[in-house]
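Note that this complex is displayed minus one protein chain, with the remaining chains in position.
We call the chains A and B, going by the order they appear; numbering starts again at 1 in every chain.
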């Protein structure tokens, strides 16, 4: 059960409603009238809770759970359980994610502008925009309906934010066009000057950074990320892409749709990333590369060459993941049985 | 001598008082009445200063130092010095740290709430809480006695902060319970939404993040860190753990007591770390791993498997540190004298 100080559940809902939402089948149709009050995990679930079972590693928890309802697959439903009602679905993880959203829909706008926020008269605000305390909005900013600007956020002159967006506290945005349903978390810096210098005998000569950041619909950007604006062209984050915390995106980078970049990943300037690319945590991608759609880059890799669409790479420098595993194994062998019998220890 | 614009030393103290605090022995008992005014390093110390000598690499500085007093070990005290009074202790580094704290105790609360801070009536404040200019406190927040909230910090609804804590400027906290004597530096983001998605054909489906961050007593968290709240369970930072700058802690991570995580380390979701674990700078630890108590992880490692208690690992992928050194040496040899005489250059 979630902490009531922080979360307020919608509901309760009848199990029948939930089954309908996720297109699931009740093992016992009589269970459709069970009243479900909250989501929980198998171990800590109590009467009234719905939990998910999607991994045999949790079979023990399933066997002893006090959840009123468990969402699971046809196959896992056959394992022993503790009398919970069983809701069978094709994809338990996705179903449970949707049930979570049913109980805890995204926070909606209060429609209030705090008196301590700084909002100049020339700002265009849609209906029900929320601007929290201490936020500073620049001249000519446009913010779409129902969007929420966090406390002490700073939105620079001319920035455009679409509808149903959420900008976190202490986040700084400039030189940026943002679509609809975009979430940016706390302490992020969006639209800063790219890192553009020409080396010279009297030190680096700065290159004016005259592009923008363009963030398409449904993008999610984590805490403490830094996304620089383009130099002459734009930096673009494609629709539905999700970016974790502390990620660095250099100037002129173009990221496609529905990519996932995990924590502390970094993409250097002018690199282009296709659609549906998965980038692991702590990955560094060099500048001016092309990463094809559907590529997967294992955590901590250092990518120094283009990656073809659909390829899976790992290592530093990154190579095809099977090659990396073989290299790792060969290296371990090398020190176990020395080449030609020589001992290098 | 520290810059008086930034630091104000307590004292002066008689050397006898200092010796008593650290359980040290004066080489010449007559020195107990020497008046010590400040701490300094061997090289720049002047009359009235106390410095530390704990590494033979600084023997020259010891031999020429103008410090009035030098704290050192029995053994190092035998090296030539410049007439400083000598305070002998078992562990000079720890003794000098304690002396530093004696001259420069942690800043105390002014007990003032700046008129520009936003503090709703339903907030529970202990005695002598300090809230700096521009800080925004949410509804239902509780802050313990003598705690200090930095300028423009944002404390979200329902957050609990214990006594004697310090929250840095521009830091954003939500969905978090904080113990006593906790320090969080500037521009950190604590309690943000974890990075939880289920991949799907129409893009990732978001998993509601319904847990909290629980920070136990005496934890230190550096600048620009991001610590996400749990998804259904909590993210936990155990007592006395110290976290450096720009560290990423994913959702559901559990870190034990008295761990040390150096700068830019990252711990992916649902990993459990025992007590007294040392994590070097730039380390990435994968998700759902278990790192045993007392383990040490060398800087820049990429940890992709569990680490047993007390193990020391290094490399990417991380392996036992001795294996890593051998691998590194073998690789260097491999290119010097080719296997079977082949030249790959």
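Note that in this section a contact is a pair of C-beta atoms (placed from the backbone, for glycine too) under 8 Å apart; a residue touches a chain by one contact, two chains touch by 3 or more.
The structure displayed is predicted, hence computed values, not measured ones.
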Quiz prompt | Touch criterion as defined above, residue of B:2, B:17, B:56 or B:82 at the omitted chain | solution = B:2
Quiz item: Which one touches the absent chain: A:23, A:204 or A:310?
Solution: A:204
Quiz item: Of the listed residues A:188, A:221 or A:273, which contacts the missing chain in the full complex?
Solution: A:188
Practice problem: Tell me which residue among A:175, A:218 or A:296 touches the hidden chain in the full complex. | Solution: A:175
Quiz item: List the chain B residues touching the unshown chain?
Solution: 2-3, 5-7, 39-41, 44, 91, 93-94, 96-98, 100-101, 103-104, 114, 116, 132-134, 150-152, 168-170, 185-187, 218, 220, 222-224, 239-240, 242, 244-246, 257-258, 260, 262-264, 281-282, 299-300, 315-316, 328, 331-332, 334-335, 338-340, 344-345
Quiz item: Tell me, which residues in chain A touch the chain that this view leaves out?
Solution: 116, 118, 134, 136, 140, 152, 154, 156-158, 160, 170-172, 174-175, 187-189, 192-193, 195-200, 203-208, 210-212, 224-226, 228, 232-233, 246, 248, 250, 264, 266, 268, 284, 286, 302, 304, 316-317, 319, 323, 326-327, 329-331, 333-334, 339-340
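In the analysis below, only the chains that are shown with their structure count from here on.
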Practice problem: Could you please state the distance in Å, as a whole number, between where the Cα atoms of chain A are centred and where those of chain B are centred? | Solution: 28
